[in-house]
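Here the complex is missing a single protein chain, while all its other protein chains stay put.
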Amino acid sequence: MNFDFSDDQKLLRDQARKFLFDKCDRKSVRTILDDDQLHYHKELWSQISEMGWTGTAIPEEYGGLGLGMLELCVIAEELGRSLAPTPFSSSIYLFAEFIKNYGSEDQKKKFLPLIASGEKIGTFALSETNGTPKPSNVKTEYSSEKINGYKSPVSDGETADYLIIAANSDNKGNRNSLSLYIVDLHQDGVSKTSLETIDPTRPACSIKFENVKAELLGEQGMAWDMTENIFNRAAVLYSFEQVGGAQVSLDEAKKYSMERFAFGRQIGSFQALKHKMADMYVKIELARSNAYYGAWALSTDSNELPVAAAGARVSASDAFNYAAKENIQIHGGVGFTWDYDCHLFYRRSKLLSLNIGSTRQWRENLISNLEKRNIV
Amino acid sequence: MNFDFSDDQKLLRDQARKFLFDKCDRKSVRTILDDDQLHYHKELWSQISEMGWTGTAIPEEYGGLGLGMLELCVIAEELGRSLAPTPFSSSIYLFAEFIKNYGSEDQKKKFLPLIASGEKIGTFALSETNGTPKPSNVKTEYSSEKINGYKSPVSDGETADYLIIAANSDNKGNRNSLSLYIVDLHQDGVSKTSLETIDPTRPACSIKFENVKAELLGEQGMAWDMTENIFNRAAVLYSFEQVGGAQVSLDEAKKYSMERFAFGRQIGSFQALKHKMADMYVKIELARSNAYYGAWALSTDSNELPVAAAGARVSASDAFNYAAKENIQIHGGVGFTWDYDCHLFYRRSKLLSLNIGSTRQWRENLISNLEKRNIV
Amino acid sequence: MDFNDSQQEAAFRKEARDFLEVNAEKRSIISDKPNDKSPQIAVAGAPETVKGGKEAAQEALERAKVWQKKKAEAGFAAILWPKEFGGYGGSPIQQVIYSQEEHDYLVPSGYFEIGIGMLGPTMMVWGNDEDKKRYLPKMITGEEIWCQLFSEPSAGSDLAGIKMKAEKDGDEWVLNGQKVWTSGAHFADYGMIVARSDPSALKHKGLTYFYLDMKTPGIEVRPIKQISGTSNFNEVFFNDVRIPDSQRLGGEGEGWKVALTTLMNERLAVGDPPGLDFDQIFEATKELEVEDGLAIKNSEVRQKMADWYVQSRGLQYTKFRSITALSKGQTPGPELSISKLVTASKMQDVSAYALELMDSSGMVHHDQNPVLKNLFQNGYFFSAAMRIAGGTDEVLRNIIAERVLGLPQDERADKKVPFNELPSGKN
Partner (left out) sequence: MDFNDSQQEAAFRKEARDFLEVNAEKRSIISDKPNDKSPQIAVAGAPETVKGGKEAAQEALERAKVWQKKKAEAGFAAILWPKEFGGYGGSPIQQVIYSQEEHDYLVPSGYFEIGIGMLGPTMMVWGNDEDKKRYLPKMITGEEIWCQLFSEPSAGSDLAGIKMKAEKDGDEWVLNGQKVWTSGAHFADYGMIVARSDPSALKHKGLTYFYLDMKTPGIEVRPIKQISGTSNFNEVFFNDVRIPDSQRLGGEGEGWKVALTTLMNERLAVGDPPGLDFDQIFEATKELEVEDGLAIKNSEVRQKMADWYVQSRGLQYTKFRSITALSKGQTPGPELSISKLVTASKMQDVSAYALELMDSSGMVHHDQNPVLKNLFQNGYFFSAAMRIAGGTDEVLRNIIAERVLGLPQDERADKKVPFNELPSGKN
C-alpha cells in the first residue's frame, strides 16, 4: 500500500511551491486581473516553460521532460495554490494531451516540441451555446478541408496559437458525425472577440471561423469519445488545482480569524467560524483523497479513470467552491473588497468548476460510469 | 390585508391546546407507542369527537359543526403539537373530504354523520407497491361489483370501518381507468395484516380484498383527479400538524439547552447550538407562512390551491424533519433514548412527510402546477 | 383571512398609485431591460455606483433629488414622520402600502433612506428644537443628504468596538480616526457619528454621538472598490476634525444609547429589493438546456426550484403576516429578522446554480452572455457581499437566537474590562 506521492514528487512540489511563492505573488496575479489587455503573465510563462514544467508529461523524444502524470498533478496543485495566470491548463492538460494521445507521429513531432518549450500555446473548443454541450448543439462544420462556424467560450483563446476544435464532418449532427481538427489560429478567417470572464486571470474569447484551414486529429467521427477521455484526464489535473486553491482559502481564512478580534476575542474562537473551517477542512481532505485516487488511475491508465476522474472533479469543485465562498464570509466586510484577495479565489473556484463542464454534468458522468462499470 | 386567523379561530386554538395539554400528554401518547395491540387512543378519540372536532368542517345538515376549513387548520396544528394518537387525519382530512366533495347526496347522508360523530372511522388507500404511486402500479380491480386486490400501507386501516380505494374499473391501467370506491371493511373477503410503522402511534396495515362489495364514489375514471384534489386539501391540514410538531421540537430543544450545562455554561450559549436553533426557527416561520397561504387557498377554494398546498407541504415537511432531527442532536446522549420524547417527534416528522406522498413527490407537484399556472 | 385593504387603506393605495402613475416609469419585465434588474445593495442607502464615471453619477444624483422633491411635495417621502417636520403623519401600514406600490416603478433609491429612516428619527429623540427645525425638513425634500458614520475597521460585527477618538478641547471636540462601510459619504452633506470619548471606560460606556457637516475640514472620503468592481461604500478618514459641542446628541458617554435609537429605526421593509430570486431562475430554466432537454423539465432542477420557491414565497407570506400585525396597530413580531439571512444565501445558491446550468458559458461575465444577460454572474458576486453587509449571517443567527428565541448570550470577554485593556489584535 502506497497511496502517496514519492519523495521525488514531493521534492518537485516543494520546489514548485517555493518558485511560485517568489515569482507569482498576488501582485503578479493582479496585474492580469486589473488590465483588460493582458491575458496572461508572459514573464511567468517564460520562466515555468524554461523550467520545463510545460513539458513535464511530454516524452523526451518530443521535447518534454518525460516525467509522468503524477509529476504533472503535483505541479497542478501548486499552480492552483498560486492562482497562476497562465494558459498552462489549456495548453498542457488539453491541447498537449489530445496531441499526445491521438496525434499522428507527424503531428506529435510538429506540435509537441513547440508546446513543451512553451513557445506556442494551444487550447481546445467545444461549446457553442449556453447549457450542457451536446452533439446536436455543435453547428460548426468541416467540409472541403475548411472549417466554418463559431465557438464560445474558448479558454485562453486570445493567447493561443493552435486550437483543437470539434466540428461536424458530415451533416448528421449526432455523436458520430463529429471529428476533431487542429487549427492554426494565425490565419485569415479566424476572428476573435474578447469575453469578460468571472475570473479575468483566466480569460476566454469567442472565435468565428470562416473558411479556415484545419487538419484532422485522430479518427474521424470520434470527437466525442476522444474529448471524454481527455476531459477525464484533465479533470484529475484540474482537481489538483482546485484542491490547491481550496487549501489556501482555508489557510487564509484561518490566519485572518486568528488575527482579527471582535467582542474582545479572536474571531476564530467563535464556534460559528470554527465549525465552518472544520467543514472546509473535511471537504478539502475528501477532495484531496479523491484527487489522489484520480491521480493513481491517471498515472496507471486504469480503466477506473472515468469514475475516478469524475469523483475527483465533483469532490474538488465542491471543496473549492465552499472554501472560497466561506473564506469571504469569515473575512466579513473586508472579504468583499477588491483589495483583499478573497475574491480572487471565489472567482477562480467558480471558473474551474465550469471550464470543462459543470459539476452537475460531472455528477451525471460519475453515475453513468458507475452504471457502466456495474454492467461490465 | 388580514393574513391571520380570526379571534374566534384563535380562541378555538387556545381551547384545543389546553384540552390536549390535559388529555393527551406524553404518557397517553406512549400507551399507544408501547403497546402493539393498541392502534389509537380510544378515550381521546371519544372526547374529541364529543367536542365536535371530527365534525368541524362537515356541514350541519350532515351532523357536523358547519365551521370552515380554517377552523380545521387550527385544530390540525394542535393535534400536531400534541402528537395525538388518533385516526383523525385519515378519517377527517381524507375520508370525510372525499365524501363531502365527491359523494352523492345519499352517500353524504349515509357516511358523514357517522364520521362527524366519530362513531365510525374512515380512511383511504392508493399505494400497492414501494415507490411513487402511478396509475400503472394500481393492480386492484373492480369488476362485477366486486373489488379484488391488495393495498399497502393503509394508514389507520386496522381501526377503520370504511375505506375509499382506488381500483381499475377497466383494464387499461392508465389514469382514466381508475375509479374510487367506498368499501365497508366489516365484510368477508377483507383481510388485514398489521404493519409496524416508523411511528407506531400512527399505525398502518396492508389489506387484501377478495370479492369485496364496493360502491362507486364520484365519476368513473376520475380517481386520479379526485385524489389529487383531496390530497391537496389534506396537504394543507397536514402542514399545520407538521408546523405544530416542529414548533414543539424547537421549544423542547430550547428548554433543554438552557437547563443543561457543559463546560460550566448553559449549552444553549454555544453558537453551534444557538445557530442550529436559529435555523430551526427560520424554517418553521417559513413553513408557518406557507401553511397560512395554503389555509387561505383552501378556505377560499382558490385556484391557487394546488400550488399553495404543495408549497405548504414541502415547507412544513422540511421544517419538521429538520427540527425533529436536530432536537435529538441538541439533547445529545439522552436524545436517542427511549425515555426522552425526542424520538416521538423524529418518528412523527418522517411519517407525516411520507403518508400522502413523499416531499420529493410534492416538490414535483409544485413545479408542475407552477408550469400549468404559467401557461394559463 | 383575506388580502384586501380596508376602505381607508384602499383609498391611500389609490392615492399612491395615482401619484406614481403620473410621475414615474413602470418597471420593465426581466427580458426587456435586464440591467434594471441587476441586484441592488439591499442595505439602506447604498446606490450602486452608476456606470459611466463621475459625471453620470452626478446626473443620477440630480435626478434623484428632483424625484425626491416631487415625492416630498406629494407627501410620500416620510409617511411616518410627524407633519411638523414635513412628514405625512401616517401609519406603518401606509408606509408599507406606498412601498409596495413604488416597488413596481423605476425610481431612484439609495440616497435618502438612511436620513429619513434612521438619522432623522434619532434627531427627533435626541436633538434640540432648533436642530430639528433646521435639519429635518431638508432631509425629506432631498435638499440635504445624510450618512451614518458608525462602522470602523475594528467595529464591524462588534458594533461597539469603536476606536475613533473624540477629545474635548474647550467648547469643541476633536475627532481622529477612521470610519468604514459608509454608504453615500461621497455625496452626503451631513453625517452622524459615534466616537470614543473615554477609552478607559467600559466598552459601551465611553462613547459619544455627534452630527457634523461633511465639508468640515479634515474629513477625507475614499471609495471602497468591491468584489463586483463597483463602489457602494467609502472609507472616511478624520484628521483633527473639530466640531462644536452643540453638535453632540445625548450626553457624554451616552453615545451607545443614542446609537441604539438609530439602529432600532431601521426602516420598515420597503418592498423587496429588485433582485435575483425564484422568478429569475424559473425564467432561466425555460431557456437553458441540460443533458436531457430543457432545464425546467429536469428532475434535479425541479427539486431545487421547489425549495427556492417555498423559501421565496415563505418570506413574502411572512411579510404579509407582519403587515397584518401592522394594520391592526400591533408591532410586527421578529419574523422580519429572517429575511436577509434567507435571501442572501438563496441568492448565492441560485446564482451559482444558474452558472452551473449554463455550463462553460457560465464563466462568461457581461453582456455577451445571452441568458438573462449577466444577471446571475452579477448575483454570484453581489450575494457574497449581501451575506455580510448589514449584519453577517452569523450575526443574524445570533440575533435570532438571543433576541427572538431568548437563548443565552455567548460568553463575553468584553463586558467587564475597560475598553483600552481589551485584547484587539493588530487592528
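Per-chain residue numbering starts at 1, and chain names A, B and C are given in the order in which the chains are listed.
In this text, a contact is a pair of C-beta atoms (placed from the backbone, for glycine too) under 8 Å apart; a residue touches a chain by one contact, two chains touch by 3 or more.
It should be emphasised that the depicted structure is a prediction, and the values quoted were computed from it without experimental measurement.
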From the listed residues B:K18, B:K109, B:K172 or B:R265, report the one that touches the chain absent from this view.
B:R265
Out of B:N101, B:N137 or B:T300, point to the residue that touches the absent chain in the complete complex.
B:N137
Among B:N101, B:S152 or B:S302, residue touching the chain not depicted
B:S152
Kindly state which of the options A:S89, A:S155 or A:S257 is in contact with the chain not pictured.
A:S257
Hey, which subunit A residues sit against the chain that's not shown?
1-5, 70, 250, 254, 257-258, 265-266, 268-269, 271, 273-275, 277-279, 281-282, 285-287, 289-290, 292-293, 295-296, 299-300, 310-311, 314-315, 318, 360, 362-364, 366-367, 370-371
Which positions on subunit B touch the chain that was left off?
126-127, 129-134, 137, 152-153, 155, 193, 195-199, 202, 204, 206, 259-266, 270, 272-273, 321, 325, 328-329, 332-333, 335-339, 342-343, 346, 350-351, 353-361, 364
By the contact criterion defined above, which parts of subunit C meet the unshown chain? Give residue numbers in ascending order.
290-292, 298-303, 410-411, 413
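Please note the rule applied: only the chains that are shown with their structure count from here on.
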How many angstrom lie between the centres of subunit B and subunit C, each centre taken as the mean Cα position?
42
So what's the Cα centroid distance for subunit A and subunit C, whole Å?
39
Sites on subunit C at which at least two other chains make contact
394, 397-398, 410
So which bits of subunit B are touching at least two other chains?
271, 275
